[in-house]
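One protein chain omitted, others in place.
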Amino acid sequence: MSESLLLALQLITQADAQLLGIVALSLRVSITACLVGALAGLLLGAWLAVARFPGHGALVWAVNTLLALPSVVVGLAVYLLLSRSGPLGSWGLLFTPTAMVVAQSILVVPLIAALSRRLVADALASGGDELRSLGAGPVMAALLMLVHQRLAVVTVLLTAFGRAVAEVGAVMIVGGNIAGVTRVMTTAIALETSKGDLPLALALGLVLLGVVGLIHGLIGLLPGQQGREAAMGGALA
Amino acid sequence: MVVTRPTRLMRRALLALALLCAAGAQAQDRFIVMASTTSTEQSGLFGHLLPAFKAATGIDVRVVAVGTGQALDTARRGDADVLFVHDTVAEEKFVVDGWSVKRQNVMYNDFVLVGPKADPAQARGNDIAAALKKLAATGAPFVSRGDKSGTHAAELRLWKAAGVDLAAARPAGYKECGCGMGPALNMGSSTGGYVLTDRGTWLSFKNRGDLVILVEGDKTLFNQYGVLVVNPARHPHVKAALAQQFADWVVSPAGQASINGYKIGGEQLFFANAGR
Partner (left out) sequence: MNAPERPRPAPALAAAPLVTLQGTGVRFGDKQALQPLQLTLSRGQRLALIGANGSGKTTLLRLLHGLLAPAGGTRQVHPLQPEGRAPRMAMLFQRPFMLNLSVRANVRLALWLAGVAKADRVERCEQALRRVGLQAEARRAAGTLSGGQQQRLALARAWALQPDVLFLDEPTASLDPGAKREVEALVADLGSDGITVVMSTHNLGQAKRLATHVAYLEGGRLLALADTDTFFHAPLPPEATAFVRGENPWL
């Protein structure tokens, strides 16, 4: 373990071009996937919090169940879709970073939708009537609650990012782990593990954690993050 | 609607980031996708061979390394332009089925049987059939890849040639992991089991524990590699011309020399044998 720690530090300080490329790709793919997933997931979650139609319960159940979607299953499904022999084969997206973004977006949408639905529903329980009396329609009220709860929404997105950047099953299948093109941190770790180079694999794992930790640290420093937290301890029901 | 300044700034930054990410996707056109096997990639051959090919032709080769079965499937689906695997029987069937026009020999390496230094089943020697019989008799632990890979197919043939019917009477210690060569070796190393592996993977495998080579040199451990271009008649989008350039280069004197030139620790892994 200490060997891996030392190795990890070495890797970071040497900042080898290949490693930087792999880290950059991991971040690009997962951040893009989270943004795409946020758009779809937040809208879906907000809508589910206010929509009333027969089958609404079934849809909520489906979203919650998909929280447990194994990443390798998503990878397989997207692979079959994007394969040349599949329906979207002519787009030529397989084994490219775009395919990886697609797979990870699909992976995080249920997570974002389920969690944002809960926080919008809870917020509407306290203030929904009042927003309604101000003339906000149900969807508008739901969207306003997302703004109202934006710190919680950020946490949801960070959770989704964590899920995306740490998964290996989906990106391995749809990306192909091609050196220099679709190799990300997690697939590199998997590769080194299967080559038997366990210390290097662990070291890469530590580097991954370090990069994610750095991102979270930077977000925590954003102007207004601490101030608002203190202010929110106020009377908002 | 009133939006505070930091939020507006963050929104713009996120939008820019998203556009950057989308833009970074597609690269240049002169590349082909090659489906190959994990053992070949893990041997490090491609890191040596492909840059030489690129220098000669300017074509990038993107390697998707999976088990032989999956590689053949990938090529069948048209998701790869060229195949580089080591299962002659499956490759010939691939041609017969029309997925490729021609199969060519490229190189061979050999399999070796590795096992615990103490060698409880007394398999040591240069006769693989005898060794396997002893493993079956003593019920010593044996790790099989069990993943329809070229190595797995070779392993099954060797058991059959040794007269052991795996379907009828599986030896006591026989375990299938459904995994690649590296993970199988990992398992062997940690459980004191015997593993049939290709020399290439073994030479670059770092987690040996007390595993050593026990059987090598038997003619039947010969592992032949072939290169096949996916048939454009079946998959019109395939980059047949570029892929053919690769096939031609790898069997040419230049390609063959590059293969022979690849060494780990001074030892040659692969032996070029195109046209033979």
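Annotations
Which chain is which? They are A and B, in the order written, and residues in each are numbered from 1.
In this text, contacts are C-beta pairs under 8 Å (C-beta built on N, C-alpha and C of every residue); 3 or more make two chains touch, one makes a residue touch a chain.
Because the structure is a prediction, the values reported are computed rather than measured.
Residue-wise, the contact with the chain that is not shown comes from A:A136, picked out of A:A136, A:L158, A:L198 or A:I215. Within the full complex, the residue among A:G21, A:G127, A:G162 or A:G210 touching the omitted chain is A:G127. Taking the whole complex into account, chain A touches the unshown chain at residues 126-127, 129-136, 140, 144, 147-150, 228, 231-232, 234-237.
Note that in this section only the chains that are shown with their structure count from here on.
Chain A and chain B have centres, each the mean of its CA atoms, that are 32 Å apart. Touching chain B in their complex are the following residues of chain A: 28-29, 31-32, 35-36, 83-86, 89-90, 92, 94-98, 101, 176-179, 181, 191, 193-198, 222-224. Taken in their complex, chain B has these residues touching chain A: 4, 6, 10, 14, 17-18, 20-22, 24-27, 33, 38, 42, 46-47, 62-66, 76-79, 179-183, 185-186, 189, 204-208, 235, 237.
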